[in-house]
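Omission of a single protein chain aside, the complex is shown with its protein chains in their original locations.
== subunit A ==
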Amino acid sequence: MTQALCILIGAMGGEGGGVLSDWLVDAAMQAGFPVQSTSVPGVAQRTGATTYYVEIFPQRRAELGGREPVLSLTPTAGQVDLMVASELVEAGRAIQNGYVHPAKTLLIASTHREYAVSEKAAMGDGRFDSERVLQAAQAQARAAVLLDMRALAQQHGTVINTVLFGAMAGSGVLPFSREQCEQAIERSGKAVQASLRGFAAGFEAASGRVQASTQLTERLQGTDRLPARARAWPAALHEVVASGVELTTHYQDARYAEQYLDAVERLLDAQRRLGQSDWAVTREAARYLALWMCYEDVVRVAQLKTRRERLERVRREVGAKPSDALRTTEYLKPGIDEIASLLPPVLARALLKATEGRAWHRGLLVRTDTLRGFLVLCALRSFKVFRRHGFRYAQEQAAIQRWLDAIESHLPDPAAALEIALAGNLVKGYGETNRRGHRNLTALLDAAQPGTPAQRLREIRLAALADPQGKQLSGALGRPVVAQPIRIVRRPQA
């Protein structure tokens, strides 16, 4: 018995899923097949996930003698012939809902990621593990065409739906020809040339004639950048230490890098003394130590924003052509803390005391494409020489020392020491984010008594990353949740 070809397309708003199903319908109709499409667009345009469902009856009308096939408006799990997903997690969603069947379904999916709000808003790394979806795709589908179609679309100056359509046509599942698909694109009459290019790219890729390659950014091997004294250290440390040296040197100077290496070496030696050979603790400590030592103060921001490579990167990122003029505006908002951080400790304390309880910030819009704006940043950049004498420097070094001491003292239990090393990642960012990080790390270190199991430290560390209000952290530490101090002025009583 001839059965309808069932095609389910999972897409997000704005990706042209509707246009794609229109092309399919048009091509099928012109080829003489009964076809039906439907969708649940609803709020799809507003970035949500949505589906389009198309059924094509693979027998031409001319052969049906006036009989009309009854086509379904909803897909059924296990009966989808062609599952198309415009993004990797959408493919995952289709798999999870049972629409991909090992005996039945060809899966065509783009491997790129469009992150969901929950993934983006995490305080650390909230990304869903793509590997899980890729593995499930291989296991659950009859066959799978998986490639980065967004990259192909961008390369050909088109939208992803054209590449998807090409891949569908190239997969050999559709009962009509490549030409008939291309004619449907031509008849739709919008951005035809670009669409045809995208279609061709998708077609070739799915036909297996082109191996889609994901360009992984090659990481420089660390060894040649390593200072002499670190070359003899375990290889597991090389990459991190090389980057750390590079960062601290650029941030301050060669002496600062030496200071960095001293601290790393201290941990390394401690590990060696204990006869340990898994260097994860030292490596992670070296990672977060470098980042922490290079805390982002006004000087650092000015330094980074006036780098030559940054000027080029901005032009590239915003797609400015050489003939275009570019105006760049920086959003800076220094406050009392930023000023105090550069002052000598005595003066800084006096300033902070005098301004206690007042949150003063000055919003600055600095035009870095103008000479005046750029010079302001250059001036700030030059404060680097005073940094070591500044208030913040002293504070940060003391905090770093406490953290390093804690790692070292926990080394007999390497898992616990590793947790403390990883907790170095809590301190990052600017302003309130940075203060929160310090508070959280201090709370963790306070809780880290000798013998505190690694699992407990891990709980505290993850709780600190769970929500900015610190509710989970308070819970993990068994402290009362701190209520918000300020209340709205009450309604005047009548």
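To be clear about the criterion, a residue touches a chain if its C-beta (ideal position, glycine included) is under 8 Å from a C-beta of that chain, and two chains touch if they have at least 3 such contacts; residues count from 1.
Note that contacts and distances are computed from a predicted model.
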item: Name per UniProt, for the chain absent here [options: "Carbon-monoxide dehydrogenase medium subunit", "Indolepyruvate ferredoxin oxidoreductase subunit alpha", "Proline/glycine betaine ABC transporter permease" or "DMSO/TMAO reductase YedYZ molybdopterin-dependent catalytic subunit"]; value: "Indolepyruvate ferredoxin oxidoreductase subunit alpha"
item: Hidden-chain contact residue, picked from the options A:I95, A:I108 or A:L226; value: A:I95
item: Residue, one of A:M12, A:A31, A:A257 or A:A421, that touches the chain absent here; value: A:M12
